[in-house]
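Not every chain is included here, but those present sit where they belong.
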Amino acid sequence: MEPTARDAACFEAGIKFGALYHQFAGTPVSPESAPSLERAVEESIENQPFCESVSVDILTEKLAAEIDHGYTELTGRFMEVEIAVEREGTEVVTRMAMEDGYPLMKIESVRED
Amino acid sequence: MEPTARDAACFEAGIKFGALYHQFAGTPVSPESAPSLERAVEESIENQPFCESVSVDILTEKLAAEIDHGYTELTGRFMEVEIAVEREGTEVVTRMAMEDGYPLMKIESVRED
């Protein structure tokens, strides 16, 4: 079956999430450097086509509690992300947060004009 | 509006594509090392949830024609990828290839049971 505009919008939202995660996972991060990394991740992914907004929250308290060499590598355990995509009149809002010890990415809502 | 199972399947397919691209873009690659990289990319992404199959074709002739230090960094210009995802009875087949000088990712087909 042919993909619909709605399918394409959901697909785009997934691309942004996969891109964000695998581009930045492994980046050295500390509570001090977290704010500049949040900003850079948001602005870099917002460059991609159809991307309306990206909001990244690095969990600095969790980071501070768990690291013991002053920094660690960024991974899904240490961030919450929300991404909104709009393509051909369909808006998809997606979110990543920890669930059962695993960084789960999911669609929050889909809105068609 | 609540996301459907079909939305979720399209979203998953996008995640795999974004992950594949941003995990492996930048990898040093030559015509000689391309086969092992193709295999590793396929098998690593196939580990991810809901991923049925991944097929990666690194364009070694194009690579050979364009590199001049014996190797280059992998980027979308040098690969074609097909990924099939199945989630809750919906199968989504997606593909990346060059279009207008840009590595375009798109859905080929969506099949619901």
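A and B label the chains in the order they appear, each numbered from 1.
In this text, contacts are C-beta pairs under 8 Å (C-beta built on N, C-alpha and C of every residue); 3 or more make two chains touch, one makes a residue touch a chain.
These figures come from a predicted structure and were not determined experimentally.
This structure file defines a homomeric complex of 4 copies, of which 2 are shown in place.
Methods note: only the chains that are shown with their structure count from here on.
One simple way to say how far apart two chains are is to compare their mean CA positions; for subunit A and subunit B this gives 19 Å.
Partner subunit A is touched in their complex by these residues of subunit B: 1-4, 6-8, 10-23, 92, 94, 105-112.
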